[in-house]
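With one protein chain held back, the other chains of the complex are shown just where they sit.
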Amino acid sequence: MKKLSARRRHPLAALVVLIFALALTGGLWAALAPTSSASADASQSLQVEEGKRLFQVGCASCHGLNGEGTNLGPSLVGVGSAAVDFQVGTGRMPAQQPGAQVPSKKVIYNQAQIDQMAAFVATLGAGPVIPTQDQYSGGNVAAGGELFRTNCAQCHNFAGAGGALSEGKYAPSLAGVSAKHIYEAMLTGPQNMPSFPNSTMPEQQKKDIIAYVQHATNSDTNPSYGGMTLGAIGPVSEGLFGWIFALGALIGTAIWIAARTPKAKKS
Amino acid sequence: MSTHAYDDSHEEQIGHSEAGVEQKHLGEKSADWVDGRLGIYSLAKANLRKIFPDHWSFMLGEICLYSFIIIILTGVYLTLFFQPSMGEVVYHGSYTPLQGIKMSEAYESALNISFDVRGGLLIRQIHHWAAIVFVAAMLVHMMRVFFTGAFRKPREINWLFGFLLLFLGMFDGFMGYSLPDDLLSGTGIRFMEGAILSVPLVGTYLQMFLYGGQFPGNDIIPRFFTIHVLLIPGIMLGLLVAHLILVFYHKHTQFAGPGRTEKNVVGMPLMPVYMAKAGGFFFLVFGVIAFVSAIASVNPIWAYGPYRPDQVSTDAQPDWYMGFSEGLIRIMPGWEIRAWGHTLELGVFIPLVVFGLMFVVIAIYPFLEGWITGDKREHHILDRPRNAPVRTGLGVAWIAEYLILLVGGGNDLFATHLHMSIDAITWTCRILFFVGPVVAFMVTKRWCMGLQRKDKDKILHGRETGTIKRLPHGEFIEVHAQLPQEELYRLTAHEQQAPAQLPPAVDENGVKRKVGAVAKLRAKLSAGYFGPQSQIAKPTAEEHAEITAGHGHH
Partner (left out) sequence: MTSQDNMSEEHLPEATHGHGGGPVVSKDGYFADPGLPPHEHRRTDIDEKAARRAERQVATWFLLSMLATVGFIASYVIFKPGPTHHVYVWPVGDVSPLNFALGVTLGISLFAIGAGAVHWARTLMSDEEHIAERHPIESTPEVREQVFADFRQGTKESGFGRRKLIRNTMIGAMAMVPLSAVVLFRDLGPLPEKKLDTTGWKAGMLLKNMNTGEPIKASDVEVGSLTFAMPQDLSEDDEDFQVRIAKDALMLVRLQPGDIKDKSSAAWGYEGVLAFSKICTHVGCPISLYEQQTHHVLCPCHQSTFDLSDGARVIFGPAGHPLPQLQIGVDATGNLEALNGFTVPVGPGFWERSE
């Protein structure tokens, strides 16, 4: 696998692999597990029961015993299973500490548990549902790029590197985020991100955007032709690099040219 | 020497050369041919063995010169492939992520240069990296000239030439950044539109004339292209030649040292040493920039996408040299005056004015200092920055302001990378904008005074040898070694000017003299430059003798 071998050399390989593996497990589970199919009502209600139990242990202290919300956390009525899958699946929930924004961190539940909680929250009120794989794969990169620049680049940067928002909030980097989670984020609008519902951004366009993001954030599909990307954050890092390395090397050269040649020692 | 005699000997020489054609070397023959038409020998006589002093900081200007040449060479190559047109096309080139996307011909041709012209990407990157280095080197070169006082008489005009080169270089860089018509460059052009519109009275007219109508129109890129490749480089080339002629004409400055005076210049001859060193340096600069262009990406236009006025990417910043203007505008509060049916957009216009002021102070400083010091003499020996604490302090204050504004211009990146609030960074920069330069000035001045004291100490008590000696009565002392004569001279070679005195309040007839406010201000500033709080009297030989004699009594 060429893709994997290229990744292995990357300094952040371990992290990326970890996130990817987690996302993949999640994706596989979502695809294979019979959660969304209404094949067996019994297993469904069992799952909701399990989810409720997990919810009351892990989430209720902020969101209330029945997800009605407290002054520590918002109501979860109507947020849908997709929101749970995104928030818990990227490690944002359960939140660790109050702050401008809840960051993504290590995921502490397995996908089965996440699905159970998602199933429980879904019973609180109708909302966006966890997508299936055919909902977020097979987009067109060029069309996605155009849509990305209209809808996403203003916060997430042209290369998906992320950017600042007001008062310490930020749009996170999109590198290594799974297709499912990107889809869920667009659908549910987590935290301060606005949502892009299917009514104004049809599913095909979400696929295109996901295809573009995955293309742009993967060095195998989007190599940095000209050399080091310098963080892909535009001219600021270029200027810093130019001053420190290019001008630095040239001044070093000038010092060599003007330095006195050592004199012969008188013996 | 009378002209008549000269003509005679000259004719005689010509006769000689035509008679002795056979014996002559081919090189000599062609040199004679050229001299017969251009009279190059007198020029060569004055310059072939011209002496240049050796110091690494004297080569900073060469970095500017060479990166300028590199920019011109690579720029000419780029014009062969670049289409400065805003005509719309649909992309069907080799870069698949933009397949079928509408874009301008300018952007399409820039993509083709990057992907389909072999070596095109390298030349584009060399052009851009060289531009980044060019302006950076100009700034550093200017700092060297400033902090050593090399701008003093007779070099004030050359300072102005250099200043204009910096100013024009920045704008030419900005225009080059705007040409490829990618999302980032378009955002820059949009910013410029807003800045022009903010100008009172004529702003809208200027905008319509420059853009050929409403933003973005179809004219701005072709027009910028002509200005970028022809008008500004042409002016810069002229200034550059004038700058270099003046360097030759004035002869280079030098640091104080044994054998170096205001009336001589000590160093090595142009031919052969500087021809090899300076000529070699051109290749070194070109080599380093080519290497940087091989390993580091600059302005990956394909990643930005084509410009559309309704699209934007965060991290929308200009190249670094415009970063301080970006900072000015980012830290500015949103002031606006609306009255009598007019709008004065201070949120844009004030930064525009401060931007200009930051340059004006650079341009006028030599004249300002000349006026304050009242010094009409030529200066060819450089100051050590510590011996001119006020000037050094002012320079550092300017740099501090510049750096604060650079941080302000990158406030979003500082926010994301340091996990801080963008509003907090902006507020910090707002406060530092006023406080920072003052603190920088005071700290620098005190530091310089400390270094002057240290010099004095070293002269009077010698250099610390690190050898500890135990005296017969048990006391331990560190042995100080006397400085050699060269060092004593070097450390005291600078002149210490006395502050300008106001004329006595009463003239010789007992009549009260009227002293103008300007004269008073000048006396005050002069006291600031040369008063006891900005220079430590350098030790005289007598003080030195007394102290060394005292040591002898131990």
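We call the chains A and B, going by the order they appear; numbering starts again at 1 in every chain.
The working rule: contacts are C-beta pairs under 8 Å (C-beta built on N, C-alpha and C of every residue); 3 or more make two chains touch, one makes a residue touch a chain.
For clarity, every value in this text was computed on a predicted model and none was experimentally measured.
Asker: Taking the entire complex into account, which one of B:E108, B:E193 or B:D455 touches the absent chain?
Answerer: Here the residue in touch with the unshown chain is B:E193.
Asker: For the chain that's not shown, point to the residue among B:M332, B:I372 or B:L406 touching it.
Answerer: B:M332
Asker: Which is it among A:M93, A:C155, A:I233 or A:L247 that touches the chain not included here?
Answerer: Counting the whole complex, the residue in contact with the absent chain is A:C155.
Asker: Would you mind spotting which of B:E28, B:E378 or B:E478 touches the chain that isn't drawn?
Answerer: B:E378
Asker: So which bits of chain A touch the chain we can't see?
Answerer: Residues 6, 9, 147, 150-151, 154-155, 163, 165-166, 169, 171, 189, 191-197, 199-202, 205, 219-220, 223-229, 256-257, 260-264 of chain A touch the chain absent from view.
By definition in this document, only the chains that are shown with their structure count from here on.
Asker: Within the complex, which stretch of chain A touches chain B?
Answerer: Spelled out, the residues of chain A in touch with chain B are 100, 141-143, 145-146, 149-150, 153-159, 161-168, 170-171, 212, 215-216, 222, 224-230, 232-243, 245-247, 249-251, 253-255, 257-259.
Asker: Can you list the chain B residues touching chain A in their complex?
Answerer: Per the touch definition, chain B meets chain A at residues 54-60, 62-63, 96-101, 114-115, 121, 125, 129, 132-133, 136-137, 140, 177, 183-184, 277, 280-281, 284-285, 288-289, 292-300, 302-305, 308, 310-321, 323, 409-413, 415-416, 419-424.
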